[in-house]
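Supplied in structure tokens, the structure appears directly below.
One chain of protein is taken out of this complex; the other chains stay put.
Order as written gives the chain letters A, B and C; numbering starts at 1 within each chain.
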Amino acid sequence: MEPSASPLHTVGTSPQRLDAREKVTGRATFISDLRVPGMVYTKLWRSPLPHARLRAIDTTAAASAPGVLAVLTAADLADCDRYFGPAYKDQPILAIDRVRYAGEPVVAVVAHSEREAAEAVTLLEVDLEELPAVTTLDEALAPEAPLLHETLRPAGHFRDLANLRPIAGTNICHHFHHARGAIDQGFAEAEVIFEDMFTFPMVHHYSMEPHVAIAQVGNDQITVWASTQHPFPVRKELAEMFGLPLARVQVIVPYLGGAYGNKSYTKIEPLVVALARKVGCPVRLALTVEESFKTVRRAAARVRLKTGVKRDGTIVARQCTAHYQIGAYADVGPRVAQKAGYTAGGPYRIPHLHIDTYAVYSNTVNSVAFRGYGVPQLAWAYESQMDIMAERLGLDPLDMRLKNLLRRGEVFAPGDLPIDADLPGDLRRAAAAIGWGQPLPRGRGRGLACVIKAPLAPSVASALVRMHADGSVTLLAGTVEMGQGARTVLSQIVAEELALPLRWVRLAQPESGTSPYDQATSSSRSTTLVGLALQAAARDLRQQLLELAAEQLQTHIAHLTLRDGGVEGPSGRLSYAEIIAQHFGLPGGELIGRGGYRGERGAPLGGVAPFWEVSLAAAEVEVDEGTGQVQLHRYISIADVGKAIHPQQCEAQEEGGVMMGIGHTLFEEMIYQDGQLLNPGLLDYRIPTITDLPGDLRSILVENADGPGPHGSKGIGESGLMPTAPAIANAIAQAIRVRLTALPLTPERVWQAMRGAQAHRTA
Amino acid sequence: MLPPFALEEPTSVHEALALRARYGETACLYAGGTELLLTMKEGLLRYERLINIKLIPELAGMALEDGALHIGAITTHRMLERSPVVQRHFPTVAEMAAHVANVRVREVGTLGGNLCFAEPHADPGTLLLVYDASVALAQQGGTHTLALEQFFVGPFEVALADDEILTAIRVPALPAHTAAVYLKYGLLERPSVGVAVAVTALPDQVQEVRIAVGCVGPTPRRLRDVEGLLSQKELPEVRATLDAAGALAGSAADAVTDLHGSAEYKAYLVGVLLRRAFERAYQQAIRGDVGDTARGRGTA
Amino acid sequence: MRFETQVTVHVPRQSVWDFLWDVPRLTACVPGCEAVEEIEPHTRYQAVVRDKVGPFTLRVPLAVEVLEATAPARLRARAQGRDAAVQSLVKVESTLVLVETSAQTTALQVSADVTVLGKLGTLGHSVIVRRGEAIVAQFASALQAALGQEVT
Partner (left out) sequence: MTDNRAHHGTATGQVLSIHVTVNGHAHDVLIEPYLTLIELIRDRLGLTGTKKSCDMQVCGACTVLLNGRPVSACTMLAFEARHASLLTIEGLAQGEALHPIQEAFIEHGGLQCGFCTPGMILAAKALLEENPAPTEEEVKHYMRGNLCRCTGYKRILESIMVAARRLAQTHNPGVLET
């Protein structure tokens, strides 16, 4: 049959999500819903101590418990490389000789049922010899601090981590230094110098679906159904650890129940594979929420800023020293410190810049990728300090920002992409939308913030578009659908190129063995870069169609156009089905289009930013001067999306980001005491609810079609949450003339600050 | 995942008491289970048996008995919230119930269970104290009543013997010209501070003030010393005393520093909520619209 | 969590010190302390401590180790153990400082660093804090009482 002539030119419209129907009916399959025949279950014994030597493990009672198939420790896994990690291969599948954080997996019990495995875990006797632990930055950085790792083995996964710089004899696993201009000269030229310190706590992603994986091993082959944003890096790591060719490792990723970075790179996959190898049947590990809290978090940070300005508000110099408290194992910690550090100057013109960031190990849960990738920690500092400076200089925070914001085309860093957005224009829109400058009742205030982030660079993506005999197409790409709407948006991009109705386009779920390589579903890159790869593949296919049609219609390509699922020319029209049937001489076969994206190398970090992810926000708050409680009346979020392929989802991404940002701004914090996480669950760790929705939450999309992606698009996946904290803190400062420098801005912190200020005024 | 247990389902209080007597500490009464099952899943509590008391007719239902509200032990928070009788005669109780946890917990959780489990961060006990509520405790010998104030012993601890069952809660009507207000406050899932105030007043004449504080201390408690500071006074004098009363209430609340905040902050909040609750209750009392609102989380 | 308290007893410091090594009588002062056995005199002991908060009971076999004994002034010990049923681990490092306030009176400073790891946290931090405070206070007053008998 012919594809119906349903409306084409889908780009820029907001069609129904292609996954929506499955998801509202409960038919969408998440990994936690999968059942593999013969599957058995594992539960883990985790260390209660933050740092200890493993003296002895008595597994006898557990091993003889009902339903138990195997009880495994690191010693049983010696026949593979037992360490993994994207920056350093420093994380063991199960603890080896030592445990480095409370919650680290030590023993795995495999049983016929989850219940039997859980019961058997309580029978394990593990003898630990406690070692001194470091759970804060100060402890970890102390001169005589116990070291978490004596030796480090770089993983060589990232081009931009080619030269990792650990500092020997310390817990610092990476020191990133970046300088422009001459800092001393800069401070000499400055008329006023500001020095401030800001802190950002450990926070947890809380994806609704905790980590889960199922592994099947056999016939010299590994198959893993994994809740990962990174099927290809996971495949690489598994292949290396278990000594298999990439072609023999299949990583399959159905829908993810949220991720936000917590399912980036390798997490629990090596463990389930190792266990499946031992017991000879498929093994499933589904973490509880508490276990996810003990698996991933955002890096805490302490940021010191020394900024020199002219009295008129012109910034001349900035020195930024930021320490990121990462966990017991590096994961992407070093890269977070580096990539975020690179943008520590913010979206501002700062001639003399001197940046040092450090990733510091501690006996705590691993800090992993988390939406914003280290930038929210720095933006919290530099956008708060911007208002501190404006106030002291007697300037309007809006004017001071406008004076220093980089203009379109200005150099951000030599060799990197020049600024590709109209930042002053965007900021004016934010200010206008919030009614900047208009009078407010007592207790209310407004705040602004603008942030810039560099995406993953250089990166690689490849894609295939298979057109079947009836003209419908299957897209093959490595992008994971984790809620961001990639399946819909990427399908729109191809439907547009091939003049097909969206219904005729389907993006297959990523399977590392069959989907073409994609580096990562992260860093706000899928629509833009995978979109480019798919667009190229679609154009390749389009060209094939045109050439065949030209031959079949005996005309020149120049006279042909694609419309409504067919090719039209002066001498007539052929549907794609007809073209394919004529070409193969039967109603079968298929045409395949190939496309790819390869990032440009160079720039200070090794890859040129394909685009800058800029984000601006304006907030209006009211502070209850009795309790210190902050109420958000209005919040405006501005995202420079270049071109919105699916406007509704772009706005929704922003809104989701903003609410997540409101969480770490107002209440989220993982609290450690005696080396133990005190609040690994929703009774004591509070994430935003629908009642936290600001009175008026609006996201404004800036569309200047100036992005590198299809139709001028840019990524905005992280934009929403990056400026939230400083925008709100700046509004609070305007409302009650109190400046907070530690997140979260809990009512108690606000109250303490108000009291402090009062005491200060009366004194 | 719950540890295994057996289920007993008595259909009369008599039968239930017999089971209590037979199994003692190895069995636990089960009504809504919202708190019990959580702690059992955590492995903190293990019982050989749960005794489901929801099939016992005597424990169900709500009724007005000579002005007082009789609430069967297995009455859920939702029933309290939605009962026309409660909404009409004890609107503050209905409002409080409407703000307990979330709707799913309210649908299942019972008032009796809530009081017996005595999780310190709970709402109902605090408000019911200012009504001088009492609980009916059945024993094989018969039933005796105990003032709610005496019922609360400590965190997770109440004056309920192993051979007893709480069958009902009795909530006397407030005196004439009296309004009660319950204000709670918190950032986390469970409330951090709860303050209940009942004010009996004529314009500018404050006759009686009852005050209870919950969540902050080990148990909800009446603050009679503070009540004394505010009762039988002219309004201006009461207002002048409110700060002192708030401070006293704060220290009397016996706060500790925990994940909900510092003891200092909680003590301070008790004072803030006390002042706000008093003003609201006074205004309603003199307007004659008794009852009024218990306000939800963070809306102090 | 750190808990501290101080009591004064009308007993010479040396006799207080001696009392501290009278294991049966000392452990009688520790709330919930059941069996105690001496593994190695003045250095290592094995004890079982039971505690109850409402329906929640904790039964912890504790390995006690004397870390420092400076007669007759200062005694430091560490106790550690885990309740398998509740999946919780308890660590207590306690210090007793004896200050001679007069020939016949001694001030006892009791301090304890208590760590409770694992599921027990679910009960709520405040509950554990209160129990800790209570236990240290009970211990101190029990000591006072026991030593009180000493003089009479």
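Convention: a contact is a pair of C-beta atoms (placed from the backbone, for glycine too) under 8 Å apart; a residue touches a chain by one contact, two chains touch by 3 or more.
In this text, all values refer to a predicted model and were calculated from it rather than measured experimentally.
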- prompt: Which of these, B:Ala21, B:Val103 or B:Leu202, touches the one chain of the complex that we don't see?
  reply: B:Val103
- line: Contacting the left-out chain: of B:Leu29, B:Leu50, B:Leu273 or B:Ile286, that is B:Leu50
- request: Consider the whole complex, including the chain that is not shown, and state which of A:Val296, A:Val530 or A:Val658 touches that chain.
  value: A:Val658
Statement: Residues of chain B touching the missing chain are 1-7, 26, 33-34, 37-38, 41, 46-50, 78, 98, 101-105, 107-108, 189, 296
Missing-partner contacts on chain A, residue numbers: 14, 16-17, 19-30, 32-33, 61, 122-123, 205-210, 255-260, 288-289, 482-485, 648-649, 651-652, 654-660, 681-683, 687-693, 697, 720
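Basically, only the chains that are shown with their structure count from here on.
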Query: Taking each chain's centre as the mean position of its Cα atoms, how many Å separate chain A from chain C?
result: 49
Separation of mean Cα positions, chain C and chain B [Å, integer]: 36
Message: Centroid of chain A to centroid of chain B, CA atoms only: how many Å?
response: 44
Message: Using the touch definition from the top, which residues of chain B touch two or more other chains?
response: 43, 259
Field: chain A: positions in contact with at least two other chains
entry: 122, 678, 683-684
Message: Help me check something: in the complex, which residues belonging to chain C touch chain B?
response: 53-56, 85-87, 119-120, 122-127, 129-130
Message: Using the touch definition from the top, list the residues of chain B that touch chain A in their complex.
response: 1, 43, 185, 187-190, 259, 261-262, 265, 268-269, 272, 276, 297-298, 300
Query: What part of chain A is in contact with chain C in the complex they form?
result: 48-49, 102, 122-123, 673-674, 676, 678, 681, 683-684
